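Heads up, one of the protein chains got dropped from this complex, but the rest are sitting where they should.
Right, chain A next:
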Amino acid sequence: MATSAMFILDLKGKTIISRNYRGDIDMTAIDKFIHLLMEKEEEGSAAPVLTYQDTNFVFIKHTNIYLVSACRSNVNVTMILSFLYKCVEVFSEYFKDVEEESVRDNFVVIYELLDEMMDFGFPQTTESRILQEYITQEGQKLISAPRPPMAVTNAVSWRSEGIKYRKNEVFLDVIESVNMLASANGTVLQSEIVGSVKMRVYLTGMPELRLGLNDKVLFEGSGRGKSKSVELEDVKFHQCVRLSRFDTDRTISFIPPDGAFELMSYRLTTVVKPLIWIETSIERHSHSRVSFIIKAKSQFKRRSTANNVEIIIPVPSDADSPKFKTSIGSVKYTPEQSAFVWTIKNFPGGKEYLLTAHLSLPSVMSEESEGRPPIKVKFEIPYFTTSGIQVRYLKIIEKSGYQALPWVRYITQNGEYEMRMK
């Protein structure tokens, strides 16, 4: 049912940290891990789950380390993978960048954390803020030794009592990422919006918060069907939100963790006009040169402006001597990713810009066939949500009765925004 052992390996498969939770597997089996993985990668059948004799490895790769869980029963893989990701999150709260060197540098605290976060293979407390209250990097004397915070086992396991702020503030960021996939002939194959409500909470005590959105289900239920509302296809909440309450009356009520966290994410598939549309015409003269004409169109309201727009156009990897001409922004050739990047700092709505590019091709064709990476676009549009979602209110109630100010920001940005090339 649970993880038998956890390992942190470097890229060569050498163990940096190992923690045996159940003593029911051969700890040397991990030495086979990297060979197994490479073998599978060669076969093209690498998956995040590998088997060696009767040991199963479930793993993720993060920067230059592997986090591997070894197990030998029919474990809940989803739980293990989520736990591994959680480990990375917690470690990064402790020592920022989680990579080979920092893991070595902090092995003592990692052992302590692994001991606290998992027992006998069952995940336990994984809230880094709570963990930080009793697992610190300074050695402590027993007399003043920390006790397990109440929160560890409480129903509110993510917030400790007795937090104090002089100025009580809440920041709400509504960030929408637009995922779009368009075919080479310009049809939008798939488009969805993945939104996220992130909070930074600086509030005293144990505040009770209630967030109101222009959620369509809620609006229709309360007879305000006519006001502008948004139909969310799927919503996911941070564990602080009372799910059963949401299920009954769509109220988002919660006691927030302290500091920054993601309150909720949502997803909706709506047919929206692609915010930034790229049209290309390419002329390939094999063995000599290739030329591009790129047209970028912004298809959102004139009042809004997209910032830091980057249009990444892939080119053949053996192209050279690039020449660019454009009326706006700057163009940079990045041979390391076989592309050129057209950067436009401010791109107002309803505008159209042109870029022409010429690159030379070698007279000898390369043997290796190349894939056809899609065009990618990066952008940020502040004060704007594609879905039209709005925060109607954020009520903050605490028994001391202080006034707290909520600040709300909206931003739309690119998610996986891809257009295939001909």
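Going forward, contacts are C-beta pairs under 8 Å (C-beta built on N, C-alpha and C of every residue); 3 or more make two chains touch, one makes a residue touch a chain; residues count from 1.
Keep in mind that, in the parts below, contacts and distances are computed from a predicted model.
A.B. asks: From the list "AP complex subunit beta", "GK21742", "Pescadillo homolog" or "Eukaryotic translation initiation factor 3 subunit L", give the UniProt name belonging to the chain omitted from this structure.
C.D. replies: "AP complex subunit beta"
A.B. asks: Among A:75, A:294 or A:331, which residue is in contact with the omitted chain in the full complex?
C.D. replies: Considering the complete complex, A:75 is the one touching the chain left out.
A.B. asks: Of A:233, A:279, A:320 or A:352, which one is in contact with the hidden chain?
C.D. replies: Residue touching the chain left out of view: A:233.
A.B. asks: Among A:33, A:246, A:333 or A:379, exactly one should touch the missing chain; which is it?
C.D. replies: A:246
A.B. asks: Identify the residue among A:36, A:163 or A:181 that touches the chain left out of the display.
C.D. replies: A:181
A.B. asks: At which residues does chain A meet the chain that is not included here?
C.D. replies: Touching the chain left out of view, chain A contributes residues 1-2, 14-18, 20-24, 44-49, 51, 54, 56, 58-60, 71-79, 81-83, 85, 101, 104-108, 111-112, 115, 119-120, 122-126, 134, 139-143, 145-148, 152-155, 157, 179, 181, 183-184, 189-190, 192, 194, 233-239, 242-244, 246-247, 262, 264-265, 267, 269, 369-374, 416, 418, 420.
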